[in-house]
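The complex appears here minus one protein chain, its other protein chains still in place.
Right, subunit A next:
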Amino acid sequence: MAATLCVKYLPKQGWLPLTQSVRHGSKAVTRHRKPMHIHKQKLMAVTKYIPPPKAAPPGAYITATNRVQEENSLVILIKKDLEKLFQNCRMLAVVQNNASNAEDMRLLKHRLYKHGIYVRFFPNKVVQSFLSDSIYCNMAPLFIGPTAVVVSKEPKVKEMLMTLKSSPQMTLLGACIDNTLLSVQGVVHYSKLPSVAVVQGEFVSGLVMLTSNTASMLQRNPTHLSALLQQYIKQQSPESVVEKAT
């Protein structure tokens, strides 16, 4: 009884700590693979072959040959057209074309044409390459997906916005008006501004009012003085003296 109780505290005899039992016999079996020791399995896992990182797939980057191929005559023609457009037109609005059918497009074109505004289509790649070389390079992000360009020689923003409001397929993305890149919000603000003639009229009227004011102010003091003098003369006149006496 005592022995069984004290077993815990006695040093264990005839007990080897965690030895691996290695079998030495039957090494001649070649029919199957020998089971691998766990340490060797770990070693095999650690020393696995790791391939070098894959190169970028072909077509991921634009190659030099592609760039050279792009410069065919049609592209050059379109680029020339774009250049002329950017030079001549004061308003260039980029519009996203959300699957509008031919009928809608025809109507829109007609409505815009009434105000002297045109809708033009250019391939995005060509536009991007044109913009990257020009001073309008900040416009490049606007040309993504199916886009159209609404151009006019005069900045008729209000008319354009009115017309675009009637066709929900076309979404305004941004515009370049008088060499200023404007967002949609900016375009709306721009449209709310009065026209240049009105502003100039207001300005001129303001100026005229100032000059008339100065004239009146200059005339005011002498008239006041003369009035005072007249009153003084009236007071000094004999009638008044008589009155005093009485």
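Details
The definition used in the following text is that a contact is a pair of C-beta atoms (placed from the backbone, for glycine too) under 8 Å apart; a residue touches a chain by one contact, two chains touch by 3 or more; residues count from 1.
Methods note: contacts and distances are computed from a predicted model.
Here one chain is missing from view; checked against "RCC1-like domain-containing protein", "Diphthamide biosynthesis protein 3", "Large ribosomal subunit protein uL16m" or "General transcription and DNA repair factor IIH subunit TFB2", UniProt names that protein "Large ribosomal subunit protein uL16m".
Although one chain is not displayed, subunit A still touches it through residues 27-28, 30, 33-34, 36-37, 39-40, 43-44, 46-53.
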